[in-house]
Structures are given as C-alpha cells and as structure tokens.
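A single protein chain has been removed from this complex, and every other one stays in its place.
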Amino acid sequence: MTSLERPLPLPTEPLLSLDGISLSFGGVKAIVDISVDVHHGEICALIGPNGAGKSSLLNVINGVYRPQQGTVTFDGTGSRRMSSHDAARRGIARTFQNIALFRRMSVLDNVLTGRNLRRGSTWLEQTFRVGRASRDEAIQRRQAEVVIEALDLQRVRHSIVGTLSYGVQKRVELARALAAEPRLLLLDEPMAGMNADEKRAMAGFIVDANEQFGVTVVLIEHDIGVVMDLSDHIVVLDYGKKIADGIPAEVRVDPAVLAAYLGTRH
Amino acid sequence: MSNIVIRRAGLSASRPAVPGLVLVAGLAVLAAVPGVASEYWLSAVLTPFLILSLAGLGLNLLTGYAGQLSLGTAAFMAVGAYATYNFAVRVPGLSLLADLVLGGLTTAAIGTLFGLPSLRIKGFYLIAATLAAQFFIEWLLTKVNWFSNDDTSGVLSAPRLSIFGWSIATPVSRYQFVLGVVAVLFAVAASLVRSELGRRWMAVRDMDTAAAVIGIPIGRTKLLAFAVSSFVIGIAGALWAFAYLGTVEPHGFDLNLSFQVLFIIIIGGMGSISGNFYGAAFIVLLPIALSHAAGALAAIGVDVGQLQNLQKILFGVLIIVFLIKEPDGLARLVQIARQRLRNWPLRA
Partner (left out) sequence: MSFFLEVLVGGLLAGVMYSLVAIGFVLIYKASGVFNFAQGSLVLFGALTFVSLIERHLAAWLAFAATLAVLVLIAIAIERAVLRPLVNRTPIVLFMATLGLSFILEGAAQLLWGAQVHGLDLGIDDKPLQLGGVMISQFDMFAAATAGVLVIALSLMTNRTRLGLSLRAVADDPLAALAVGIRLPRIWAIVWSLAGFVSLVAGLLWGARLGVQFSLSLVVLKALPVLIIGGFSSIGGAIAGGLLVGASEKLAEVYAGALVGGGIENWFPYVLAVLFLLVRPAGLFGEPAVERV
C-alpha cells in the first residue's frame, strides 16, 4: 500500500469553492460572477463553447490569474488569489492546453520535477551524497515509477520528451501532475487531438487517478460523450457565465445548455 | 528533432553521464602527462586548456543548464582573480586554497548581485545585465586603486604560490595544482547537476512558467545558478591569472574572453559536463593547428600574418555550423559515436 492510495471517508465540505468570481482583461469580461462547489473525490467537468472562459477559470483556481472579485476557497482556506507556488504547495496540480512539459528533459526527469515539493533532502546533501540524500532519492524514484507504471510510460521513461508523439506527451504531463500527489487535479483539455483509442485510454487513466489515488478532478473537455461518461458533476459556461450546474443527466436535457451548443445566439 | 534513436538523457540513469571508467582513465592520462610532455606544452597548452574548461563549466551551469545567457564571464573571472589576489596579499596567514575558496565566494556574491535582474528580466534581454557587469567591473577594477593594492603600474604580478610547503613554481607543479582543482570542481559539478537543483535549473531553462506552476521557487533557483556558476568562474579566473598568465590586470579579462568562453560551451555542448573539455580543447588547439598549417597555407598564397583573421572566420563558421547541425555540441557527437561503437558488433 503506497502513500498514494486513497485514505478515509470523505468530508462533506466541498474541497474547492468558488464564490462570485469575476475576471476581466482590460474591457473584456472573461468570467462573470461564477460560483461553483467541487466536492472531495468527484470528477467535475467544465464545458462550454470556445471562449466561454473555461481555461481562465482554471487559471484563477491555481493562481495564474487574479480575479477582480470573488474568493477561491480550497480545503477550508479562502483568499482572493493564491500564488501558483502556494497552489502547488497546498496540493493543486494541473496540465495545460498547450502541453507545458520540459522538452529537453526525459520523461523520468519530467515526472521527477513533479515531486520537487516532496523532497526530503537539500541539493547540497544530494550533491555530496550525504545525510538523507540517498534514502530520499530512492523514495522519489520509487514514487515516480509508481506513476510511470500507472500511466503505462515504462517504455519511454528515458526518452527526451520533445521527441515523443503528442498523445504520449499529454500522458507525461498527467504523470508529472500526479507525481506531486495532489488533492486536486486541474486538466485543461487532456484529450484534445487524440483519436478514439487514445481518448479511451486517457479516460481510463483519469478514472484510475480519481479512484486509486483519491484525487479530485476538474477537467475541461469538448467531447460531450466522454464528459457524460466520465464525470460526476458538470458545469456549463457560456460567455463567461454559468448556465448550468448539476449531474450529467440533468445537464444533458437543460434547455439553456442545448441553446448554447446548438447555436441560438443571444 | 526527428531522431529515432532513443536518446539517453544521462541525468535519469543511475549511472554517471560519463562512465566512471572513462573518467578515471581520462584523469590517469592527464596525471601522467607531465612525464611525457614538454614544458612548452604544459604551460602554453595544457594548463590553459584545463582552466578554460573550468571557466566553460561555470558558464555552462548558468547558461547551458539554467538557461540564463551571460556575456559577463570574463568580468567574473577578473573578480575571482582580484579577490584571490587581495586575500593572498592582505591576509598573510591564509593558505592558497583558502584564498582561492574565498575568492570564489566573493565572486559568487558579486555574481548573485548581478543576477538579481534575472528575476524580472527574461531570456534575451538579460544580456544587458551581464554586459553591464562586464563593462562596469572592467572599469571599476581599473579605476579603484584599492583593488590593485595601490600599485600604480596597472599590472600586478601574481604572488608566489605554495600550499603546505609545496612550492608551485615550475610548469609541472602548476599543471598538477590546476589539474587537482579542476578535477575536484568537475566532480562536484557532475554530482550537482544530477541533484534536484540540476533538475530545477533545467526546468527553469525549458519553461519557467510551467516550473513555477509545479512549485519550483524560480527566484531562488536562478540566483543559485548565478552563485554557483560565479564561484566556479571566479576560481577559474584566479587560476588564469596566477597559474597561467602570471599577472593580474583588468584588460586581460575583456569582452573577447567572455565570447571565447561562450564559444567553448556552444561548440562543446550546452547542458553538458564533459563538453566543456571538448570545447576548451578546440579553442586552445585550433590556433596551434593553424600555425602549424601556416607553411601549407603560405604555399597556396595565404599570408601568415592573416592567421588571426582566418581563425576568427573559422570560429564564426564553426559556431554557425554547430548551431545548425548539432546544437548539443561536440559532447553529443561523442555520445553518438560511442553508441555507434557499442552497436557496431551487432550490426550484421
């Protein structure tokens, strides 16, 4: 039983709570008064037409953008904005739409960078191989291997990331995020550009992360079929506003959602 | 980047980037050299080769691993030389090694100071800060007499070197001393880049916004790069002045020297440890090769007095060729050759 397996009963308080978030860039309103609760252990999907503000919302959650109004409450502590460093420290990890991997490093090294906040020794100790360094190094590598195996990346563990295919790179990014043992995982279009097989595999990995590693997931995704299958909770955005929020069965038949997607422009 | 060969990153393998055997063999060869080499080779070729490799190592840590471009290498070498000189001359009780380390630490402090702008300024613009360092330090060391111990000639002679009674006065002993220092620093650096700090440097180099998001403290990581790099460069500068030139003067540490060290890491391989040796060997041996070829060149009508210019052109061409064809430098070419050699018996 590794430390990455799911712990005990879930609390009833939401893990993540967005209250009245509003964000604008210059005159453009990207997000208008959005409030969402994400509960422990759920998979929550953010969907909506392009430009609806989904990526911006993710960026607000992990501190990349600072909203003009509203608070982000994570794990009981609220603030207008956490710095991205704080977000990482408190257990929020994420992937990006355009793949933010370290292209000149290997897969294993990329995954190991995900563990940088879990280090038990300093660089000086590691350089001179003293103190806790060797034991710590062994622990880090073991945890990295757990994630690499979970995501079926053993065969490419030493390959330079820049040489890998798009689909594999997306998996490496997920691995790096998971290696940090996060409480909350933010995924920005994890299946973009993948074929049906790859999507199925990726969906499987996300479910594994959620069930085996106990990670709460918020993901942005365009493939409605995948979203309906995968998520416990769906939030629909359009023009920066929330137009629906509920379980898949409800959202699927919501008239406002249908109107937004089928293009009755307002 | 369409290399089908799966490249070993070296960093993640639990064995060292340069197999231990090759390293030990290399050191043994270098140690045995005084037995066979002439004094000329020792003092005019091998000693500067070792020192330039060290300077290249310092710059490589900052630019090759951490991605912070610097054109101020020569200025930091000067700081190391002057700091060590002042410690040696003003604090008589200290051993030479202590003077060197203190000189290195002083350079680390100055380097960190000039590295502060990197917290705000990214990428290419950073060369303004290191150019400022280069020109300002050159000027300061010339103008302020305190650094030169109030010697008005402008050219200081390096003090006599000795450690624990071993007088380092001959080309052989100077070579051995330099070899010792270089070997130790290279070993430490090779270990350092495989530590978490090395990984953080490479993360900052490849995409610092992503690095920040996964929790890497960008500011501290960059400043440490400047500090460690300057420490190594400072010691290289002190060795350059004391064990090679024999004099300490600011104009020997000008922008051209900064360019030379930058070329060493481009040709040798950025983000590599062994590459610094290859790059330095190149820079040191090419002029010699050219002057030996002077006879042949004269035969085809090239004026021997133009060797300097030919050399310049050749360097420029090589930089461009390497950048286009093999951006990871000679180190990568050596790696490919070794892999081919390994696979060779298996190719039917």
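When the chains are written out, they are named A and B in that same order, and each has its own residue count from 1.
The rule is simple: contacts are C-beta pairs under 8 Å (C-beta built on N, C-alpha and C of every residue); 3 or more make two chains touch, one makes a residue touch a chain.
Only a predicted model underlies this, so the values are computations on that prediction, with no experimental measurement involved.
Colleague: Given that one chain is not shown, which residue among B:V36, B:A296 or B:I324 touches it?
Modeller: Checking each option in B:V36, B:A296 or B:I324, the one touching the absent chain turns out to be B:I324.
Colleague: Give the residue, chosen from A:I21, A:V38, A:V64 or A:A179, that touches the chain omitted from the document.
Modeller: Within the whole complex, the residue contacting the unshown chain is A:V64.
Colleague: Using the touch definition from the top, which of B:A132, B:I218, B:L245 or B:L286 touches the missing chain?
Modeller: Selected residue, touching the omitted chain: B:A132.
Colleague: Using the document's contact rule, name the residues of chain B that touch the chain not shown here.
Modeller: Touch set of chain B with respect to the missing chain: 67, 69, 117, 120-125, 127-129, 131-132, 135-136, 138-139, 142-143, 209-210, 213, 255, 259, 262, 266, 306, 308-313, 315-320, 323-324, 327.
Keep in mind that, in the parts below, only the chains that are shown with their structure count from here on.
Colleague: So, what's the distance in Å between the C-alpha centres of chain B and chain A?
Modeller: Centre-to-centre distance between chain A and chain B: 42 Å.
Colleague: Show which residues of chain A lie in contact with chain B when the two form their complex.
Modeller: Touch list, chain A to chain B: 62, 64, 84-85, 87-89, 93-94, 96, 100-106, 108-109, 112-114, 116-117, 119, 121, 123, 126-129, 156-160, 162-163, 176-177, 180.
Colleague: Provide the residue numbers of chain B that touch chain A in the complex, in ascending order.
Modeller: Listed in rising order, the residues of chain B that touch chain A are 1-3, 6-9, 11-13, 188, 191-192, 194-197, 199-200, 202-203, 205-207, 209-217, 224, 271.
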